[in-house]
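Structure below; questions to follow.
With one protein chain removed, the remaining protein chains of the complex are shown where they sit.
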Amino acid sequence: MSLTITLTALDAARLLDATSAGIVLVGILIAGTRSIGRAVWLVAAQAILLSAAIAGVGLATHSSHLVIGSLVTLASRGIAVPLAIRYILRQSPVRVERNPYLGPRASLVAAIAIVFVSAMAIGNATLVGSVEAPRALPAAVAEVLTGLLIAMTRRKGLSIVVGLLVFENGLALVAFSLTYGMPFVVELGATFDLLMVVVVVGVYARRMLTVFGSLSTDKLRNLRG
Amino acid sequence: MIPSAAVTTVLLAALQLIVFVLFAPFLTATIRLTKARLQSRRGPGLLQPYRDLAKWWGKLPLESNASGPVARYAPPVVLGAILTAALLVPEATSRAPLLGWGDLLVVVGLFATARFVLALSALDAGGAFGGMGSSRDVAISALAEPGLVLALAGAALAAGSSDLGIISAFGIKQGIGLLGPAHLLAAAAFAIVIVAETGHHPVDNPDTHLELTMIHEGMLIEASGRSLATLVFASELKLVVLAAVFSAAFFPFGGATEIAPGPIALGLLLGLGKMLIVGQGLALLDASIAKARIMTLPDLLGLASLLAIAGLGIQVLLP
Amino acid sequence: MNDPVVAILVLAPAIGGLAAWRMRGQTVELIAFAAYVAACSAGVGLILAAFQTGHVTAFGGIVSIDALGAYVLALTLIVAGLALWASPRYIRHELASDGLRPHDEGHYYALFLWFMATLITVPIVDNLGLLWVAIEATTVVSALLVGINRSPDAIEAAWKYLILGTIGVGFALLATLFAYASSVQVLGESSDALNWTRLMSIAPTLNPSLLRLSFVFALAGYGTKIGLVPFHTWLPDAHSQAPSPVSALLSGVSLVAALYALIRFHLVAVAGIGPGFSSTLLVAFGLLSMAVALPFMIRQEDVKRLLAYSSIEHMGLLAVGVGFGGPLALLGVALHMGLHAVTKATLFLSAGELVQQYGSRRLSAIRGTITAAPVAGVALGGGIVLLGGLPPSGIFVTEFAIVVGGVTQGFFPAAAATALLLALCFVALAVHGSRIVWGHPGPVLAASNFDIGLALRLAAPLLAVAVLGLWTPGPLISALESIKAILGATGA
Partner (left out) sequence: MTVTPDSGVVGVLLPIFWLAAVVALLLAAAVAFAPRLRPLSPILSTAGSALALALGCVLIASGASLSGSAFHVLALSTVAFHYDGLSGVFLVAFGLSSAAASLSIVGEQARSRPEEAAYPLFLASIVFVLGASTAFSFLLAWESMALLSAFLIVGLRPTRAVVSATNLYLAMTQVATAAILAGFAILAARSGGQLDFASWHIAAPGLGPISRNIALALLCIGFATKAGAMPFHVWLPRAHPVAPSHVSAVMSGAMIKTGIYGLVRLVVDVVGGCPDWLALTILGIGVVSAVMGVLYALMQHDIKRLLAFHSIENIGIILIGLGSALLLQAHGATELAALALTAALFHSINHAVFKSLLFLGAGAVVRATGLHDLNHLGGLGRKMPATMLAFGVGAAAISGLPPLNGFASEWLTFQGLFGAAGTAGIEPLARFAAALAIGGLALTTALAVACFVKATGVTFLGLPRTAAASNASETTRPAVVAMSLLAVTCLGLGLAAGPVSSALRAVARVAFHDGPPLVTVAAVSAEPQSSNVAIYAALSVGLLLAAAIGIIAIASWARARARVRRVDTWTCGIAPKPAFQYTATSYAKPIRLFFRRILVAEREVSVEYHPGTSFPSSVRYRSEITLLFEERVLKPAHRLSLRAANVARKLQGGAIQLYIAYMVLAVLVLLWWAR
């Protein structure tokens, strides 16, 4: 091939650190936005950053399955999933998170707080990973928590899905920052599952629209006790 | 020569049977007489109860249309039970005539049998007064029973046996030292119980014939002829037996400890004397205080139980 | 070589599902049964082999079936069989009463078969990662089944199931990651670093803090699928809204499958850092689950929710039993898994029957079944009695074993609490049961036409449970013994 990039493992680690920082930043922005559409694009951005990091490390360590993995991530998390969500979103009358349990500013603050907390918590935890990327794991945990925060505090079904996706990105980052990812089969399976989840979300989103006329979870309070 | 155990038993039993049977109406007579005198009446002669019994025994029996075999055969059972009890109580001697046949609980049990059958028979005729008397009688004896047993239990625990013979022998052996506070409390409790069990003031009026006030008499209201005689005699005998139990358990002094004519005669006289005293006490009560409302009886009879419990407490907790 | 057999086992239902998607009526039922029979025959072979040789492997170690796996596989096949047998009657009724739309029939059987395929995959894979994938797959497929009739409640239940299930299984992924990380430290980047057998072999050398994290997340993640409080919130919704045969499969098998996964992590944890940590957590969460299920069972208006909460209770009991450890309790756990699966499946099937006949789920409506719907009604009553562990029920034996075993392991307060909670939960269930059976019958929608098939598939499992309470056949004993050996491999 014509173009040859040479990266040392250390550079890869730095790259990972950098990207994970970026991912955290995007996560905070997601927490802070009202518009679901923008949130979806930001999620896509996270995925792209992630895949970039994976690709970098893959090139650095000359492990082909990481490179392929990054492509898979890009295709699935970066492109397919956001497009699917957009598609669903376009059918829903309301595309803005009107009155969440936790307002945008508040959740912005909360997300930042989460980052600091997890940084402090993981920073001094004795978690001996095989990767020398000190910022990656805290960032990943922060993402996981941010995702959950979003899922917890939004009313619109799709906002919750967005939270779910952030959560998933966080998980992927954890996987990557701990061990440079899982065995390839598992990665594939996981990605496949994620896609399936999104498909099913689509199915039910449509049914909710037909039955309830909206994607608001306020309608989904009937089953109690 | 020392007679064999069986012979002694038979002789003593026969003696006690005869004495009690003959003495029972007399005791009642003395009570009536004293009561009359205290109420400044002349009152009937001492033989009146005997005449009554003879008269009823000779009369033609009447039975209610409603009543059946229960009413007819209850009186023999009542009297039979009390007669049997009579032979289990020491009187002239420190031992009961029927040595080793039964203890104070058996005596109490036989009384219960008599009461059960009598109360049952009172319901047979289907009248209002029988039910009234029966209902009140069982209720009152239910209140009296704990006092009765607890009082005797005090004596029994002191003697270390519930056998009346052993109790009275123990008492005789103790002599005057027997009369400790616990003992006297128990005796007082028992005295109250006697009043209730034999139907004297303030619990019941033995001479009333006003239906609404009757308790014991109410149960007899449908009885006639020999049944009436039997039942009346049974109640007279019951008083004698209770008095005997009282003296045997609490004031056994003078009872003959060895089987010989002299001591037995003495013990017999003393025993009858004690009974007369008990009788006079009852007469005094009848004359001096009025019959209490039935609703106040729990206080009186509860008092009996409390006295007995206090006695037991002293006996067990501060020996 | 086992590979083709395993392939049939998994692929038969998968392909059958594809074939069934667009079919209807007799044909689809035929396809489904054919697929089931194929998978079943393959499965039986593997199960027997696994129990005889103790261990069956295929596809170069990716697939490895030990006694425990074989047992769960057997349960899956049995319960799936019952549910599939019950499906035609159920679906026809739904179609007749417009509960389902015509083309849903094919979708139902297809999804059913795929659900079955995923469930089958769970106990046979050795790689914890693939195990996770399989379990996530069960969530996705069954979520579609839960909402197959488009009623608002069904959609709500399915939505919650999907979201909560995904989050939970996400935690399970973290668990897998930490396990992987810990083993990578020892083995380096090797493909079998996530294989359970491998992990067990190197467990003592693994990093304890990573193992602790791993188990905690496994508890949270697979606990969600098991229905351990407080991760259980989706369960009563999904199990009550799903079509009854699916409810049977969910309550009977998928919970056990998740428990199976959790047990694998528990065993690794025990082997790595000793029994104290994970056992305590299991006992605590098990008790919590039983305690929280109780009030919901006392006051309940929905018959299927009632059964769902009783499933939570029994999963709690199983967790407690696993936590106790020790020969007696583990033997009890092993048997209880199966008995609960069968009994609860039967209960859901009979409940579904009643729901269809009364046209309502409300306990206040389903009354006097002994006159109105004798077969299903009596089955429900009998099932409740058996589930409550009254003789002659095998569950009596297992509960006895778990409680006594627990005390002998030194868990007296926990075991006493378990006994009390079991009694109370049974009382709650029995009170509802007595009203169902003897209450004053309300309006009945469809008169119960006596169906011999129905009677058979409701009576046979209960009969089996009853027989197992008095006598255990030798082969089963040996099977349970080997399972106990695995469960107690490194336990107390």
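By letter and in written order, the chains are A, B and C; residue numbering begins at 1 in each of them.
Just so it is clear, a contact is a pair of C-beta atoms (placed from the backbone, for glycine too) under 8 Å apart; a residue touches a chain by one contact, two chains touch by 3 or more.
Keep in mind that what you see is a predicted model, and the values were worked out from it rather than measured.
Among the chains on display, the ones the left-out chain touches in the entire complex are A, B, C.
Screening C:G25, C:G45, C:G274 or C:P392 against the full complex identifies C:P392 as the residue touching the chain left out. Interface note for the absent chain: among C:L177, C:L194, C:L219 or C:V283, the touching residue is C:L219. The chain that is not drawn here is touched, among residues C:A14, C:A117, C:I148 or C:L164, by C:L164. Note that of B:L120, B:L285 or B:L303, the residue touching the chain absent from this view is B:L120. Contact with the omitted chain, checked across B:T28, B:S141 or B:S247, is made by B:S141.
Although one chain is hidden here, its contacts on chain A can still be listed: residues 101, 125, 145, 148, 151-155, 160, 217, 220-225. Where chain C meets the omitted chain, the residues involved are 159-160, 163-164, 167-168, 171, 212-213, 215-217, 219-220, 224, 230-231, 233-234, 236, 277, 281, 292, 294-296, 298-299, 328, 331-332, 335, 370, 385, 388-392, 394, 396-397, 400-401, 403-404, 406-408, 410, 412, 415-416, 419-420, 422-424, 426-427, 430-431, 434-435, 438-440, 468-472, 477, 480.
The omitted chain makes contact with chain B at the following residues, 60-68, 70, 72-73, 75-77, 79-81, 83-84, 87-88, 98, 100-103, 105-106, 108-110, 112-113, 115-116, 119-120, 122-132, 134-136, 138-146, 148-150, 153, 156-157, 159-163, 166, 211, 221-222, 225-227, 229-230, 294-295, 297-298, 305, 308-309, 312-313, 316-317, 319.
FYI, only the chains that are shown with their structure count from here on.
If each chain is drawn as a node and touching chains are joined, the picture fits none of the line, ring, star or complete shapes. The chain with its Cα centroid farthest from the Cα centroid of chain B is A. Distances from each chain's CA mean to the overall CA mean are smallest for chain C.
Once the centre of each chain is set as its mean CA position, chain A and chain B turn out to be 100 Å apart.
With centres defined as mean CA coordinates, chain C is found 31 Å away from chain A. Here the spacing of chain B and chain C, counted between their Cα centres, is 78 Å. Contact residues of chain A toward chain C in the complex are 125-130, 144, 148, 151, 157, 160-161, 164, 167-168, 171, 174-175, 178-180, 182-183, 185-186, 189-190, 192-193, 196-197, 200-201, 203-204, 207-208, 210-212, 219-220, 222-223, 225. Considering their complex, residues 62, 127, 129-130, 132-133, 136-137, 140, 143-144, 147, 150, 152-153, 155-160, 162-163, 166-167, 170, 173-174, 176-178, 180-181, 184-185, 189, 191, 193-194, 207, 209-210, 213, 236-237, 240-241, 296, 299-301, 305 of chain C touch chain A.
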